[in-house]
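What follows is a structure written as structure tokens; I'll ask about it next.
One chain of protein is taken out of this complex; the other chains stay put.
By letter and in written order, the chains are A, B and C; residue numbering begins at 1 in each of them.
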Amino acid sequence: MKPVIGVGMVGHAFMGRAHSQAWRSVSAFFDLPVVPSMAALCGRSPDRTAQAARELGWAAAETDWKQLVKRDDVQIVDICTPGDSHAEIAVAALAAGKHVLCEKPLANTVAEAEAMAEAAREAAERGVQAMVAFNYRRVPAIALARRLVAEGRLGELRHVRAQYLQDWIVDPEFPLVWRLRKDKAGSGALGDIGAHIVDTAQFVTGQNLTGVSALTETFVKERPLAEGSAGLAGESRTGEKGTVDVDDAALFIGRFEGGALASFEATRFAAGRKNALRIEINGSKGSLAFDFEAMNELWFHDHTLDGDEAGFRRIIVTEPGHPYAGAWWPPGHGLGYEHTFTHEVKDFLEAVAAGTAPSPSFEDGLRVQRVLAAVEASAADESRWTVV
Amino acid sequence: MKPVIGVGMVGHAFMGRAHSQAWRSVSAFFDLPVVPSMAALCGRSPDRTAQAARELGWAAAETDWKQLVKRDDVQIVDICTPGDSHAEIAVAALAAGKHVLCEKPLANTVAEAEAMAEAAREAAERGVQAMVAFNYRRVPAIALARRLVAEGRLGELRHVRAQYLQDWIVDPEFPLVWRLRKDKAGSGALGDIGAHIVDTAQFVTGQNLTGVSALTETFVKERPLAEGSAGLAGESRTGEKGTVDVDDAALFIGRFEGGALASFEATRFAAGRKNALRIEINGSKGSLAFDFEAMNELWFHDHTLDGDEAGFRRIIVTEPGHPYAGAWWPPGHGLGYEHTFTHEVKDFLEAVAAGTAPSPSFEDGLRVQRVLAAVEASAADESRWTVV
Amino acid sequence: MKPVIGVGMVGHAFMGRAHSQAWRSVSAFFDLPVVPSMAALCGRSPDRTAQAARELGWAAAETDWKQLVKRDDVQIVDICTPGDSHAEIAVAALAAGKHVLCEKPLANTVAEAEAMAEAAREAAERGVQAMVAFNYRRVPAIALARRLVAEGRLGELRHVRAQYLQDWIVDPEFPLVWRLRKDKAGSGALGDIGAHIVDTAQFVTGQNLTGVSALTETFVKERPLAEGSAGLAGESRTGEKGTVDVDDAALFIGRFEGGALASFEATRFAAGRKNALRIEINGSKGSLAFDFEAMNELWFHDHTLDGDEAGFRRIIVTEPGHPYAGAWWPPGHGLGYEHTFTHEVKDFLEAVAAGTAPSPSFEDGLRVQRVLAAVEASAADESRWTVV
Partner (left out) sequence: MKPVIGVGMVGHAFMGRAHSQAWRSVSAFFDLPVVPSMAALCGRSPDRTAQAARELGWAAAETDWKQLVKRDDVQIVDICTPGDSHAEIAVAALAAGKHVLCEKPLANTVAEAEAMAEAAREAAERGVQAMVAFNYRRVPAIALARRLVAEGRLGELRHVRAQYLQDWIVDPEFPLVWRLRKDKAGSGALGDIGAHIVDTAQFVTGQNLTGVSALTETFVKERPLAEGSAGLAGESRTGEKGTVDVDDAALFIGRFEGGALASFEATRFAAGRKNALRIEINGSKGSLAFDFEAMNELWFHDHTLDGDEAGFRRIIVTEPGHPYAGAWWPPGHGLGYEHTFTHEVKDFLEAVAAGTAPSPSFEDGLRVQRVLAAVEASAADESRWTVV
């Protein structure tokens, strides 16, 4: 029988539900060296947490994350809270010898992220692992994109254009939920979805951004107050309005280490685009294009083919040889959003079991944070070129 | 606390794994009146069944389906075996007072299907429910298509064109697995995937096919023998060849009750098409198009709009108001193949709890079987028009 | 200086305008051995013909096609009238030693088409050429498709599915124009657009259909009478209704010489589909897909590639090495509908100048006619298999 490893999770809203499905499913599809046990779920409200634990399959419920971290049956702490609490929980859990999987963005500030990366480095020396949850790396199509770039199929990279387009706050009456509050979320579209495209672009290219020039904007400057602060769903409205102190959209152009030019855009005001995380990369030997709204497809242009028969081809990324795909269904039977989390915990568990560093590391999360900080600095300084 | 209802499943290959994920996940996403308990899994090999039960989350393992049916902790029997055993198991389970969820096609012959439908009718009088597992009805986009047709948005239906295109046996060296053997599978592409598009088309239109004219073909008439017989994956090959006695492809044209013309095609020889279950419907007021390879999208043309701004629109079927979608993730965060099964068991459990007839019924499964039989009869008689 | 060859055209409605643009443009883009001169246009109304000649660039106007055929400055007769007059004009023109380009379908009956093919054979012995105007063969993407099939890139052909979908008579108040009258048009969707997909499929595959099983339907059986009879545009309406005596839609399945299964559908009732001439071909080594609504694209799946990177690729058929494309604009600067006619007259003029047989021949046109006749025969006889 395989060894069991206990998981304790903090937070049970959107991310908590997604992570729960991953912990619940991973052993049924992947032959892992360890079996995760869903030991305990932590939330603020006793009732709601108990109910969530029951629904989501957690054996116990806690209301104080410090208790959760102390539990003997917890070897992994999975942090699914808003960004303002990441640093405190992660640093404490690592100090307590617990492996940590932490939602993105790693933190709300570079300083916090630095402290976390430092804690992770120290923990690693003790064999304790930390990983930041940039789940889109585990979309099979994006992992395949990374593989094609790494194999040199694109040649020298010339262009990266990345967009993350949503439209859930186009309506000015959409309330001021926590994701629109700087104290909770750190920033707006930039940190929430901009962080994803920065990480995805750096992951797929295998290169870091060296500098940026940026614009940010808050189109709707006041919104109805919501009673609570959780999640994407609107809260009950009181008639009062509050100030939106985060960006609605962020655009920037930049350069990668290898010389490629890049453009990035993160917005929640792209009417009709629901979750369009898009990336297109052009190189001297080929190009790639991806849009999460059709997440099982990767478009690949092989520029070394005869021009008369070349073209962007739609690879349906469900073949046995594709990253992660072989564990699931026959070709053409696509995966969904939540599978990215299943793949994430699969890789995390394998790293933990092997005692190796999981990826993306807290250091990677910090690197993204530095890009976000450079974007904000540039936007505040007449879009001036800002080194990351 | 909600009442628990025990499930026993027969078969743990492709369909068994898909159903397991559904039973495992459904309570985390849907607020059901009952909680399914994964009581026991039945397979032929003790070792492999025990291992599958462990991996897939079943509490016990059985090697005789008759024992499974007898178990007190089993109130639902879920049949995931090849078609040749459906009738025997289903009839016995219903007789034993167990609710039955049976994979499609309902049976390998019309006679078997009739016996099953008869057993289901009798069981229903005793409050015992039966359902055939045409899972594609539970793709949100297909359920939305049904809704739009039912609301009259397409007007009078004129055309239905349905295709189910796969390519997994294009290679003549692909072995003679059970799905290519008449004794196990009943027919080839026709019963396996043709059954799906017949059911889907009848479901979405709300109408039955009244007659057909058909062609079938076996392109590769001999294939290497496989040691075993299970699933899509190739078995070890012995060098010997065996005869393929099922169709590789089936085409037919037909008419629906309401006067629409229809064409159907099921094939495993459409190189490059992986799981392209496609349906397009044209009516006097609008049209719909769907392709499972992009399963989160439904294309809708509203012909009542001003012609200058009309066109097929890509509805990403992940909105809270879309069938099933609200239980999962925010808009644009798509679902995958397996979710169709989760929706299926959700609807089945609700019907069982309410004591109402789940849909599609065994009668619906029989109706599909009659269409398949008419197709085979027409193909064997110079494509002559054959009434269903 | 290049020799000049005089062209006389009969008919100046839709096809006449398209052919005029071809004759007017061809020398500017293709380096031909002869220069066409637009000598005379023939129509029934003196005034309207004179005006059309002026607008479309014809040097003279005639109102009797027999006069046109006699003109010394006319060496080519281009027939753009409805199908009921094709045979008489073409046979007379060929007898008079004039090369003939004749719109499709070649004729309204097999008997007429046979007479025309016979006349063309005799004329060919005298060095007089005849060609039927299946213009879609000259879509660069379709010509490229033919090339790929001929080069063996698809291997053995398994499936052909062809559709020609329009929606211009969905409205039951659309009037009874000549295309909806059997005496003028011979048949409905079948002869008008069905003829195109039969020819296109036979051209691209390089194979003939050997038999069919068919359904036809007239959804709207009476329509308002139109004063005149010309073209697609509605005429003034008188309140009276007349009987539609042609098919609104025709579906058939069939087999090609090489064993491929085929399905065809021609309809004017596919709401939202404007001019969707579609063809998909699956072979043992690859597949092709085309839709005229995106006429500059050919989708090619190379099944011999590694499965992990295979997929349908979108070839934008505007490269210098693509058929016809090099004569026009740089890559990515697409062509339109009318260019198919320019390519058609280019190929026709080259054949005439070289004294070789142009393609498609009247014999090819007759072959299509025989398929249409078989379709009608099968549809009238319970869809029974009918040999072409």
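By definition in this document, a residue touches a chain if its C-beta (ideal position, glycine included) is under 8 Å from a C-beta of that chain, and two chains touch if they have at least 3 such contacts.
Just so you know, these numbers come straight off a predicted model, no measurement behind them.
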{"item": "Listed residues A:Gly283, A:Gly336 or A:Pro358, member touching the removed chain", "value": "A:Gly283"}
{"item": "Given C:Leu56, C:Leu106, C:Ala226 or C:Ala374, the one touching the chain that is not displayed", "value": "C:Leu56"}
{"item": "Listed residues A:Phe30, A:Phe312, A:Trp328 or A:Phe341, member touching the removed chain", "value": "A:Phe312"}
{"item": "Touch list for chain C against the chain that is not drawn", "value": "14, 17-18, 20-21, 24-25, 27-28, 55-57, 166, 168, 232, 273-276, 292-297, 316, 318, 328-339"}
{"item": "For chain B, the residues touching the chain missing from this view", "value": "144, 148, 300-302, 306-316, 319, 321-322"}
{"item": "Touching residues on chain A - with respect to the absent chain", "value": "158-159, 161, 163, 165, 167, 170, 213-215, 217, 219, 249, 251-255, 259, 261, 263, 265, 267, 269-273, 282-287, 301, 303, 310-312, 382-385"}
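Note that in this section only the chains that are shown with their structure count from here on.
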{"item": "CA centroid of chain A to CA centroid of chain B, Å", "value": "35"}
{"item": "Touching two or more other chains - residues of chain C", "value": "301, 310-312"}
